[in-house]
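My questions will all concern the structure given below.
Yeah, one chain of the complex is gone here, protein chain that is, but the others are all in their spots.
Letters A and B mark the chains in the order given here, with residues in each chain numbered from 1 onward.
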Amino acid sequence: MRSLLLRRIRNHLMTALCGLGVLLALAPLASLLWLVVSRGLPGLSLSFFTALPTPVGEPGGGVGNAVVGTGMLVSLACLLGLPLGVGAGVFLAERGDGLFGRTVRFTAEVFSGVPSIVVGIVAYGLVVVPMHHFSALAGALALALLMVPTLSRSTEELVRLVPGSLREASLALGVPQWKTSLRIVLRTARGGIVTAALLAVARAAGETAPLLFTTLNNQYWNLRPDQPTASLTVQIFNYAISPYEDWHQKAWSAALVLLLVVGGLNLLARIAMRNSLGSHR
Amino acid sequence: MVTTHTDRAYEAELQELRDKLLAMGGKVEAAIELSVRAVLEREQAIADKVKTDDREVNRLEVEIDSACRRLLALRQPAASDLRFITTALKIVTDLERMGDLAVNIAERGIDLSGAPPLPPQHRLARLAELSEAQLKKALDAFVSRDAAKAEEVMRGDDILDALYLEIFNDLLTLMMEDSRVIRRATALMFVAKHLERFGDHAINLAEMVVFMVRGTDVRHPRSREQA
Partner (left out) sequence: MSAAAPPKIRVEGLDAWFGETHAVRDVSLDVRPLSVLAVIGPSGCGKSTFLRCLNRMHELVPGGRATGKVTLDGEDLYARGVDPVSIRRRVGMVFQRPNPFPTMTIADNVSAGLRLNGWKGRLEEIVERCLRQAALWDEVKDRLHSPATSLSGGQQQRLCIARALAVEPEVLLMDEPASALDPIATARVEELMHELKARYTIVVVTHNMQQAARVSDQTAFFYMGELVEVGDTETIFTNPREQRTEDYVTGKFG
């Protein structure tokens, strides 16, 4: 019975160590959250979401244009990136066993490891240089390029999870292959793909580097995709590197807004995931 | 059979059934021999032994029946196994009847005890030999799954029938000549009739063996032609 006691002690010790590890990992995250919330909250007001930025020293003002700009950038990026990413993922899962499929998969893997600033340069070269000025479109392209590889990989995994028996069932009903992929396989994987897309969008919304020299920034309202546009991340960057104290305060508040946006998207993804799981199993 | 069942227990159960049928056949063979001796030698003790031995035959019938039921219910036999088991179910009834016939013959022996013999006795002994040989051959055919041998048994019935008819006529003549022998002659007539029936049951056995081996039913060819 001594060995049983020893085993119990060892068990409790190890459990405690694991708990400690979790605390250590959570500590920086909690302190970061606390820092952003405590510093950002004082500067937050309704007008912060709706007003244009003000020059240094002038009280009030907000990041309304940056919120709209980020929304536009992300929407454009989704428009470009989602069909491409999901489409490539479905292709890889259904037909990706050949040389072409392997090449695509390998490229996507390499691409997902490329630093985001390099993607920004690519967008700069593809859009900004020919257009001779910065634009929301260029930034959206950069964000889309960042979304596609991870989205296609996760879509592929999710589509592969769909049991082959469902595909067979559909084919045996005389449904053509392409329709089976679209109407049965994709539909069954839909919940998971929505989750993956939301997570990709959340990541894209938090990117700064690829936007620095593609969308640049804008002090005014802008809804034209071919014009430079404000974005939350770049705005935070600009405020933070400025020497002015009240801009620093605005950087904290804008950071809190960004955190809320990204956090909200993550939450949505979780809800979508739970719903999709609940409906099939 | 070169190949054996994957399920050894099943194989063993089938073998046990086969062994029991053979044991029962052997007992019936012995019973008919004894019963005819009881008649010819007018020996009460032999007749009594036939009657006690028949209990063993009846017990085996019940055992074989239940073994067949168990195999049918639990093993879902097919093809040759199925034919073997259904054959067993049928021949066990024939064997039991043959045992009863032996008892009946022995009882005629008791009736005749002390009475002097009648002339057709030697023919009766011959009829008994033939009937017993038929049973023996049918059992051999069953053990060795030999359809050709079983068909020999089926052909052998004609001699038996002819002999029975001769004995019947002889006894009839005796009775017409001397009314005092009627009682003894009738008893012998029954014995002859029982032996002839015994032979018929051997034919049934042989027919079932042919079915078991070949899977074709050889019974009642004429009535099936009409159907």
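As a working rule, contacts are C-beta pairs under 8 Å (C-beta built on N, C-alpha and C of every residue); 3 or more make two chains touch, one makes a residue touch a chain.
Since this is a predicted model, take the numbers as computed values, not measurements.
**Q** Of B:Arg83, B:Arg145 or B:Lys193, which one is in contact with the hidden chain?
**A** Checking the options B:Arg83, B:Arg145 or B:Lys193, the one contacting the hidden chain is B:Arg83.
**Q** Identify the residue among A:Val56, A:Val118 or A:Ala169 that touches the chain left out of the display.
**A** Hidden-chain contact among the options goes to A:Ala169.
**Q** Determine and list the chain B residues touching the chain excluded from the picture.
**A** 3-7, 10, 75-83, 214-216
**Q** In the complete complex, the non-displayed chain touches which residues of chain A?
**A** For chain A, the residues touching the absent chain are 97, 163, 165-166, 168-176, 179-180, 183-184, 187-188, 190, 279-281.
By our rule, only the chains that are shown with their structure count from here on.
**Q** When the C-alpha atoms of chain A and chain B are each averaged to a single point, how far apart are the two points in Å?
**A** Comparing mean C-alpha positions, chain B is 93 Å from chain A.
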